[in-house]
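Heads up, one of the protein chains got dropped from this complex, but the rest are sitting where they should.
Chain lettering (A and B) follows the sequence in which the chains are written, and residue indices restart at 1 in each chain.
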Amino acid sequence: MPLWNIQTPIGAYTADQKKAFAKDITAAYTETVGIPAFYVVVNFREVPEEDFLVGGEPVGNFIRIFVDHVARQLETAELRAWASEEFEKALVPHVKDRGFDWEWHVDETPMDLWRTQGLVPPPAFSDAEKLWAKENRPIPYDVAAS
Amino acid sequence: MPLWNIQTPIGAYTADQKKAFAKDITAAYTETVGIPAFYVVVNFREVPEEDFLVGGEPVGNFIRIFVDHVARQLETAELRAWASEEFEKALVPHVKDRGFDWEWHVDETPMDLWRTQGLVPPPAFSDAEKLWAKENRPIPYDVAAS
Partner (left out) sequence: MPLWNIQTPIGAYTADQKKAFAKDITAAYTETVGIPAFYVVVNFREVPEEDFLVGGEPVGNFIRIFVDHVARQLETAELRAWASEEFEKALVPHVKDRGFDWEWHVDETPMDLWRTQGLVPPPAFSDAEKLWAKENRPIPYDVAAS
């Protein structure tokens, strides 16, 4: 978590551009809410024009992103607006500035139906989470004490 | 929003058939709840038989659709039943009548974690939304007044 699924036209980005895109998305989380970088997973899928339709018409210039959030629930309208602004800031250089149309939405899914590397991830802002963030890997911890 | 993800066998549809399919899905929204046509995004993915398993067995004749709704929440059981009927009507010519098995489900995601072309989409049934629908494109508007 979060899982960013990014649907693009074929060849929209080079491998280096994908990496830069994913780094900016990752930073939008790590530099604000401090989750471990390895929580941020980005999946690109290059979609042939005939498979990518908007309003019933094939499109060749559209980036459609759907995201699942798990580790952080955005509980107020203010937090949601703030997060949306952060996401837009991360997106602009990779979509708008490259001349693409774009749309995104985020879903929030239950925190207790999520595991990474077989472990229950530590609570938000816990010492264990801070350690995971610092080491950037999942580390077994005392779930009962966290 | 809505985002229709349609998983099909390899070669299940021609480009023209995909377009006709996406047009019927689009109409199921624009002709009932009046959202802008460009809100309706359809992504096809052709899945090799070995990657598409039902009950643990590879299948070559199955259409599996998962949908995310954002712009309209279906708040009553009656609305949900009605919408489901509309979707089935749109699907029948493209799945049942072509001899495919099929299954679909819809998730509803938070309206305030969604942006298109960098804009907060206007409220349901607002004048701004009607303008977006008429022009079939996102147009900056006065968010505070809407």
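FYI, a residue touches a chain if its C-beta (ideal position, glycine included) is under 8 Å from a C-beta of that chain, and two chains touch if they have at least 3 such contacts.
This one's a predicted model, so the numbers in the text were calculated from it and none came from an experiment.
Student: One chain is left out of this view; which of B:A15, B:A81 or B:V143 touches it in the full complex?
Tutor: From the options B:A15, B:A81 or B:V143, the contact with the absent chain belongs to B:A81.
Student: Touching the hidden chain in the full complex, which residues of chain A are there? Just list them.
Tutor: 1, 3, 15, 18-19, 22-23, 25-27, 36-46, 68, 70, 107, 109-110, 112-118, 120, 136
Student: Which positions on chain B touch the chain that was left off?
Tutor: 7, 45, 47, 50-58, 62, 64, 66, 74, 77, 80-81, 83-84, 87-88, 92, 96, 101-108
Rule of thumb we're sticking to: only the chains that are shown with their structure count from here on.
Student: How far is the middle of chain A from the middle of chain B, if each middle is the mean of its Cα atoms, in Å?
Tutor: 22
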